[in-house]
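Dropping the structure in here first, questions after.
One protein chain omitted, others in place.
== chain A ==
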Amino acid sequence: MSLAAEAFVTQIAAAEPWPENAALYQPLKEEQILLSDNAACLAVQAFLQMCSLPVQVVYRANAEYMSPSGKVPFIHVGNQVVSELGPIVQFVKAKGHSLSDGLDEVQKAEMKAYMELVNNMLLTAELYLQWCDDATVQEITHPRYGSPYPWPLNHILAYQKQWEVRRKMKAIGWGSKSFDQVLEDVDQCCQALSQRLGTQPFFFNKKPTELDALVFGHLFTVLTTQLISDELSEKVKSYSNLISFCRRIEQHYFEGRAKDSTFRPSLIS
């Protein structure tokens, strides 16, 4: 989006209040969605819940192709369509809802830095696992990604996506990494998040911010998704304050919607 277009969108957005019929689009949750997409969708859902903005979750097999950026999730609000957490946070802010307004400049810098840490390490590790680990690719990623399409389109699209992701991994120097090195990175990232959180309820004490939504989206997804090995979730499970952080957000923001089966894989046992 160009600067002028962005300014225009912001102006329009500010003029209208949050409508009743706002919708969030994401891939089918039972048979299609992948680890990284699920994390992104959950992060946006958590963010909107924290802002107390009602949104109806719509599951579409072609959500990826409906999204303006080619990435899920996206929200449809009034006559606006906005995709991914960063732009959605901007959009919602233009409508007068913000979670990070109370932070000072240094805290805002810190929040942005930790959000980049999550994107740089956790998200990349999820992409690595689902597109570069051969066993996962064969057993989980290809069947799920191709599930809505007939043969041979299912294979063609899955291989196309795989090629795209592997090219990206190569460009950022992850192409030659082993799975163990990736797990080490994940561990380092979780350790940093755990240290930063300490004993506080949220990353910036009493009130959640978009960082809390993003971390929750990724960690909860890693913890509750059945993969061929549980090495990834074991890494997260060794940090007890991160587990209780996920539980806290699940209870506080998703409990009321317990009927919604998105959250069937509950942490509360």
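The definition used in the following text is that contacts are C-beta pairs under 8 Å (C-beta built on N, C-alpha and C of every residue); 3 or more make two chains touch, one makes a residue touch a chain; residues count from 1.
Just so we're on the same page, contacts and distances are computed from a predicted model.
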- Query: One chain isn't displayed here; going by UniProt, is it "Metaxin", "Protein SEC13 homolog", "Dynactin subunit 5" or "Protein particle complex subunit"?
  - Reply: "Metaxin"
- Task: Write down which of A:15, A:113 or A:135 is the residue touching the left-out chain.
- Result: A:113
- Item | Contact set of chain A toward the excluded chain (per top definition) | 1-3, 68-71, 105-106, 108-110, 112-114, 116-117, 119-121, 167-168, 171-173, 188-189, 191-193, 195-196, 198
